[in-house]
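With one protein chain held back, the other chains of the complex are shown just where they sit.
For reference, chains read A and B in written order, and residue numbers begin at 1 within each chain.
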Amino acid sequence: MSEVRYTKDHEWVRIEGATAVVGITDFAQGQLGDIVFVEVPAAGKDLTAGGEAAVVESVKAASEVYAPLSGKVVEGNAALPDAPETVNQDPHGKGWFFKMTLNNPAEVSGLMDQAAYDKFVADLS
Amino acid sequence: MTITTNSGNRGLQIEQPLIFEQNTKGDTAVDLPPIPQVRTRLGTMQRQGRIGLPGLSEPEVVRHYTRLSQKNYSIDTGFYPLGSCTMKHNPRLNEKMARLPGFAEIHPFQPVSTIQGAFELIDTCAAWLKELTGMVAVAMSPAAGAHGELCGLLCIRAAHEANGQGHRKVVLVPESAHGTNPATAALAGYTVEAVPATEDGHVDLEALKTKLSDQVAAVMITNPNTCGLFEKDAIAIAEAVHAAGAYFYMDGANYNAIVGRLKIADLGVDAMHINLHKTFSTPHGGGGPGAGPTVLSAKLAPFAPVPQVVKVGEGYDAVEHAGDPRSPQAFGRMKGYHGQFGVFVRAVSYMMALGADGLYQASGDAVLNANYIMARLSAELTPAFAGPCMHECVFDDRFLKGTGVSTLDFAKALIDEGFHPPTMYFPLVVHGALLIEPTETESKASLDQFIEAVLALAQKAKTGTAADEFRARPLLAPRRRLDETKAARKPVLRWKPIEGGAAPTVARQAAE
Partner (left out) sequence: MRYLPLSDTNRRDMLAAIGVGSVDELFRDLPKSALASAKFKLPNTASEIEVERALSKMAAKNLDCTKAPAFLGAGNYRHHTPASLDYLIQRGEFLTAYTPYQPEISQGTLQAIFEFQTQVALITGMEVANASMYDGATACAEAVAMAARVTKRSKALVSGTVHPHYRDVTATAMRFLDVDVDLLAPDPYGIEDLIGRIDNELACVVVQTPGFFGSLKDYTALADACHAAGALLVVCVTEPVALGLITPPGHIGADIVVGEGQSLAGPMSFGGPGVGLFATREKFLRQMPGRLAGETTDEEGRRGWVLTLSTREQHIRREKATSNICTNSGLIALAFSIHMTLLGEAGFVRLAELNHANTVLLAERLEKVKGVKVIPSTFFNEFAVALPKPAADVVEALAKRGILGGVPASRFYPTYPELQDVLLLSATETNTESDMDALVAALKEVL
């Protein structure tokens, strides 16, 4: 059983028990355009909710990917640095950035659910 | 439409392979005198193996670079309305003066008695800059605008440290600032806080005041600002900044709009860099060299970096070391030797040619030209701010709304009309910005031709059926649009020999 939540910085986080998978949303990749560079965190890195966790770049923009929750990196997506276009092609699937453990599952309640995020994006445009 | 020819050439546009790919006799275009036979003293450090450089004859080299040059747009060939970049005519007199042997063929460490004319040249350049700005001192060594910004901020940091204010770590920078401002503040060890702009494109004075505190080291404000407007609250800003114990850094990237009209010292400025390659017309050279001398107020002058030219009796000397008792508080050295000397020669040549009256006329014509463009283009385009503007005008992309044509597409279409595109998507505070700076060296006929082309393109875009055509532009330039994504995903940043070769070899060997 997994649930997907969203941040205002356009990260998605899929909670799978005590761990979570993090990526950027389809909306975010569309805004960035062709992604040319991705840097994912190494396993073992400590993350604080809202802190910088990864980097994503298009030709004309560079952006941080923030940790949606506090915890520790379990795995960075090793396939992304060599194939950054995956983030454009499959942002919610193969284009995931990193997996992390959760220090404080209660933080999840501070994130948006699907309906709230959809509304958030709709209000932006 | 794709044009095909057997050679790949298109009339005067000739395809030119890399020098490494040319099938040549592999020798040299530089014949040298015979080499005396000596016992070498290189020890164990003599190079083994080939370097991998090709060898061409002189006619091949001259043709190579002449053909490359013909693929460039330039001020000499056309109108360059590139906002914030000040692409004005570069007089050849300046080049001629820089090539006088007495300036070109001198070494920076000749005995001081043999380089009095060089120091006089630097002092002359400094004297003009101080008189034009009303400031008491100028650090001549910064190599470009961003380097001058750093010079100003380091003077500010040194001054704060000398005054027991070293705890101040924040620099306030407006949202509309050029990217070098926050990057420079970071290099000076400062953190950056943004100051919002008002709806009419100015720094929000009230918001600025609320951000001022005893943690703020300096405020960096471009004036005229990147929206092409003069900050009319400049004096009030300076007073508020000084009252908070901070310094007022004015980014002089747009100084060309006001040169010869007022002295920035009268605005309360503590430091400002001057891009000699903009305001004083030294050539941009495809990306430099420039020079960014930084004028300083009395409070900051003692901290100016070395080297400094000083008068000694009837002659000159230079303070070349930070520990020199003649400049005990200098914060250090920013650049080798005596700064961008060759650029100073060109700038002095330009300043002398214009003189006080010519500079006054130049800033007047630059502002007149920009306002003329703004007035006439407003018939079809949407100005981001009410006029009058200073030396440049900015339009947003409301006029393209619903047309399917982006700012980028619109600008690229101008290339086919024979114009360099304006600056796009800058300043960031204007949506889809087109920033147009004509400079004072364009004739009315040249402006009219540009205006007519832009108006016609705007009308075409507004038909709503031309998006695909715009997206394909340019069609008539040496290249169509280039794939920047491909360039960035798998960077190829140098030529490499064909796979399989152990060491680099010249193309000649591969071809034989």
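Keep this in mind: a contact is a pair of C-beta atoms (placed from the backbone, for glycine too) under 8 Å apart; a residue touches a chain by one contact, two chains touch by 3 or more.
Keep in mind that this is a model prediction, so the values were computed, not measured.
Chemist: Would you mind listing the shown chains in contact with the chain that isn't displayed?
Modeler: Counting the whole assembly, the omitted chain is in touch with A, B.
Chemist: Among the options B:M135, B:L172 or B:A188, which residue touches the chain absent from this view?
Modeler: Considering all chains, including the one not shown, the answer is B:A188.
Chemist: Which residue among B:E206, B:D468 or B:D483 touches the omitted chain?
Modeler: B:D483
Chemist: Looking at the full complex, which residue from B:N23, B:Q70, B:N163 or B:S213 touches the chain that isn't shown here?
Modeler: Only one listed residue reaches the unshown chain, and that is B:Q70.
Chemist: By the contact definition given up top, give the residues of chain A that touch the hidden chain.
Modeler: 37, 57-62
The working rule: only the chains that are shown with their structure count from here on.
Chemist: Measure off the straight-line distance from the CA centroid of chain A to the CA centroid of chain B, and report it in whole Å.
Modeler: Centre-to-centre distance between chain A and chain B: 38 Å.
Chemist: Going by the contact rule at the top, pick out the chain B residues touching chain A in the complex.
Modeler: 484-485, 488-489
Chemist: Under the stated contact criterion, what part of chain A meets chain B in this complex?
Modeler: 34, 36-37, 57-59, 84-85
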